[in-house]
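A single protein chain has been omitted from the complex, and every remaining protein chain is retained in its original position.
Order as written gives the chain letters A, B and C; numbering starts at 1 within each chain.
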Amino acid sequence: MKAAILGATGYTGLVLTRILTDHPEVSQILPVSSSRAGTPLLEADPGISEDTLAKSTEAGGKLMSMDELLEAAPDVVFSGLPHLKSAEICAPFFGRCPIIDLSADFRIKSHALFEKAYGVAPPRPDLLDQAVYGLSEWNRNLIRKADLIANPGCYPTGTLLPLLPLTAAGIIEPEVAVTALSGISGAGRSAKVNNLFVERSENMNAYSPGKTHRHATEIQTQIDERSPGYDILFVPHLIPVKQGMAITSVVKLKTRTSDEQIEAIFRKSYDGEPFVRIQRSGIPETRQVRNTNRCDIGWHRDGNRLILFSVIDNLLKGASGQAVQNMNIRFGYPETAGLRRTGEF
Amino acid sequence: MKAAILGATGYTGLVLTRILTDHPEVSQILPVSSSRAGTPLLEADPGISEDTLAKSTEAGGKLMSMDELLEAAPDVVFSGLPHLKSAEICAPFFGRCPIIDLSADFRIKSHALFEKAYGVAPPRPDLLDQAVYGLSEWNRNLIRKADLIANPGCYPTGTLLPLLPLTAAGIIEPEVAVTALSGISGAGRSAKVNNLFVERSENMNAYSPGKTHRHATEIQTQIDERSPGYDILFVPHLIPVKQGMAITSVVKLKTRTSDEQIEAIFRKSYDGEPFVRIQRSGIPETRQVRNTNRCDIGWHRDGNRLILFSVIDNLLKGASGQAVQNMNIRFGYPETAGLRRTGEF
Amino acid sequence: MKAAILGATGYTGLVLTRILTDHPEVSQILPVSSSRAGTPLLEADPGISEDTLAKSTEAGGKLMSMDELLEAAPDVVFSGLPHLKSAEICAPFFGRCPIIDLSADFRIKSHALFEKAYGVAPPRPDLLDQAVYGLSEWNRNLIRKADLIANPGCYPTGTLLPLLPLTAAGIIEPEVAVTALSGISGAGRSAKVNNLFVERSENMNAYSPGKTHRHATEIQTQIDERSPGYDILFVPHLIPVKQGMAITSVVKLKTRTSDEQIEAIFRKSYDGEPFVRIQRSGIPETRQVRNTNRCDIGWHRDGNRLILFSVIDNLLKGASGQAVQNMNIRFGYPETAGLRRTGEF
Partner (left out) sequence: MKAAILGATGYTGLVLTRILTDHPEVSQILPVSSSRAGTPLLEADPGISEDTLAKSTEAGGKLMSMDELLEAAPDVVFSGLPHLKSAEICAPFFGRCPIIDLSADFRIKSHALFEKAYGVAPPRPDLLDQAVYGLSEWNRNLIRKADLIANPGCYPTGTLLPLLPLTAAGIIEPEVAVTALSGISGAGRSAKVNNLFVERSENMNAYSPGKTHRHATEIQTQIDERSPGYDILFVPHLIPVKQGMAITSVVKLKTRTSDEQIEAIFRKSYDGEPFVRIQRSGIPETRQVRNTNRCDIGWHRDGNRLILFSVIDNLLKGASGQAVQNMNIRFGYPETAGLRRTGEF
């Protein structure tokens, strides 16, 4: 099987390269970079090993151009391209092979909401209806048949996984407050002064609060589709770590809900899930899921308020890891193929 | 004027040494360390300069013992000692000179609440009634006459400063959710595996949520004393920075409150305050108050919910800086004497 | 195959657990902790996954005691115990199964030199002669037959790999200056104020220079054994990263050596080695080997002086990774089994 990576030198592309190197079903990696086509892989990314080179013989151990990729006829295309560019560049592959788009271009079906969040109309409205939102644990059946998978954002993944069981069960009040802490890699690899080491080290801050963050719309949309009536207040923060996301959500229990009921609701949603862990002892830390595709969820009750804790690696379960999980689902591979579950200490 | 520092080699002690070195009214610094008495200052703390040594001639440029301090007859005593030890060790100075205690020993007047938070009875109940809670901007008149100042905790300082104007004005609903992010120095300088560099780098997590953190009791107590009826949910997080604290509080506006009213409420509380800045453009970042005694406050409205952002340096306005501000108030010095207001970039 | 890990909650133990989880030949992991025996693995180390639990059924998913381990009859014992304790605790397994000791207890054969470095006599002189120094690429034949492998220190591994080809070839002058930069995990997991996050963040410094660092003796000993006559000056530095080691060595070329000769010398030593990469473009960075068992080596010539650059992950190739590489050699497994070669970006 041949897997193409558009935007292979961005952070999600670099992670995809690593995962696909370890993936037992992928025999060829086709890494594409329009700006650096022809550059030897090992020069662009000295972290890779001979194991990656052994799977990129068709690319000649180099970054490919789009033209070369079209020739190469991939079996699946991952796009790690920026929002508003990805849809257009991926489009030629539609109908040829499944596309897993890590950008936001196909995540929001409502034209109005997309425009509110991104400032312009959705780039390829013609394909929008066929896109399946790739939150693996909740859309598995649709993903199985999808040819266009809109891979979720990192904040939405980390927020929705603990929330959806509760909104679905209808046990919480409409107002939800989500505080999210993200590592800097969430901002991507473009050269911005605000993301320089010097600006971020020994620094932290909230940004784009409430409705002003694009992911707030994505989260609200997903909740609305499944369980209308909730009002999500979302406040993201930038934290000086490379990879990692911790989300703390405060909800109010609607009725006299027992701890056992909460436990049962989570168990029902996630028992047997290979990448979601319900942690009952201690509070999850981001290091324990770093470099894994896991989402670990904990909670603490304070009277009738419930605090939810969820941690993911924003580049793995929040991006490239879930993308490969979706590929596994789509192609009928074991869902854990190529994906790590063991985190750091 | 002679200023004593008990616990001079802890983080708050090290910061006090720096501030008092720059303080125009302090002529002698008397640094005390029971475990390291006799050690040259420059060896215990190579960061200090000749400027500090010039002010520690009476201590012989060395760390002093408690016995030596009693001889030296300080004009003010700062205690950077641990909770449950500080009160007892400070007590001999009561009646001799003003005491500014940075520990929690005198912060909570209710024996029951103290015991709930700290697991034991307040260590010196006989002195408790005379202690004034040293939140400078709100207790200035009491501090002026106090001989025992209970210097506030870092989380309470950063939480109360943005909240008190709103609870006092009575414009918010009872339920408040506070998410606090703290640098690691908040945990003190004791050797614990959990605070090693390796455990904290590339890691973040919530801890002691809801009523389980001791500072939750301190915050609730202060709100209750001034404006009963609010229920504060407090969720602290550990973040890999050395110094810095960012607090994001979500409140619900009770009535049709205009932005102008909110602005006016904050202006009324803090206009002219040298160490509180109401920031209307952008969201405060912790670096901008690092190494200063400032608290910068911003807010964002999302419908009828209001998000409050506050940043302090946990060791300055959250500890040693406010302690010196309180000394300035108590002794009638200019309130900014010795205290920096210019932060990092 | 059953692999025991003594000191399973130390940093090298935590890394061993991860590697052995992925190792195709290891069916049972026996994790031992004398201080925390009986604690569930998942509580002691929330980073592990179901994959580890599936391999620790014999331990009941818990940390074992030494007595339980003796019962369990491991096929190999890894010791991540501290220096001066490890030898004694490992000794009962000698003759029963191969022992791979990550401590320094068996690394230096000379009693005098050991005592100079560690302040006391070697703890088990009776076993010392049978120990093989486990620098995989240079002692492979001895390791194959060894029952006691003294796994090298991190600094020695990172220093010797680029130096040994040159000292063996006899093309450099006797005086060598080695500057080594180490992440904080090199100091182990014991609770020391000097390794707290607050002490290390935004800080760096040299320490134990010249002959005063214990690893200087280990390096000198290894050079002396193979190519006597060199004088290694070693200066280590502490750097605020979790994992990683960068070593810069300055040597003087003895005769008119061409670049091609240098290249050929390195190629001869390391061509075909799965874990040593000679990098000819750019200078190696530590991130590219993070979480891998690789050592990447580069060099730059400046007249008749040659600067050598080597990077390893101090916990992998510098400790637990090389330990498993040695197990692979000893048991005749493929040398790369269970070991990652793909680094971070």
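We take it that a contact is a pair of C-beta atoms (placed from the backbone, for glycine too) under 8 Å apart; a residue touches a chain by one contact, two chains touch by 3 or more.
Model, not experiment: these values are computed from the prediction.
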- Residue in contact with the excluded chain [from A:195, A:212 or A:227]: A:195
- Checked against the full complex, the residue among C:71, C:88, C:126 or C:202 that touches the missing chain is C:202
- Item | Option from C:72, C:97, C:142 or C:177 whose C-beta touches the chain left out | C:177
- Task: Please give every residue of chain C in contact with the chain that is not shown.
- Result: 175, 177, 179, 181, 199, 201-207, 209-212, 231, 233, 235, 237, 239-244, 246, 248, 250, 252, 283-287, 290, 300-303, 305, 307, 309, 311, 344
- Message: Tell me which stretches of chain B touch the chain missing from the display.
- Response: 11, 14-15, 18, 21-22, 43, 45-52, 201-202, 274, 279, 281-282, 284-285, 287-292, 294, 296, 341-345
- Note on the structure: Those residues of chain A that touch the unshown chain are 11, 183-185, 189-193, 195-202, 240-242
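The criterion applied here is as follows: only the chains that are shown with their structure count from here on.
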- Task: When you average C-alpha coordinates per chain, which one falls nearest the overall C-alpha average? Tell me, please.
- Result: A
- Query: Distance-wise, how many Å sit between the C-alpha centres of chain A and chain B, to the nearest whole number?
  - Reply: 39
- Taking each chain's centre as the mean of its CA atoms, chain B sits from chain C at a distance in Å of 44
- Message: Give the residues of chain A touching no fewer than two other chains, as numbers and ranges.
- Response: 201-202, 284-285, 287, 290, 344
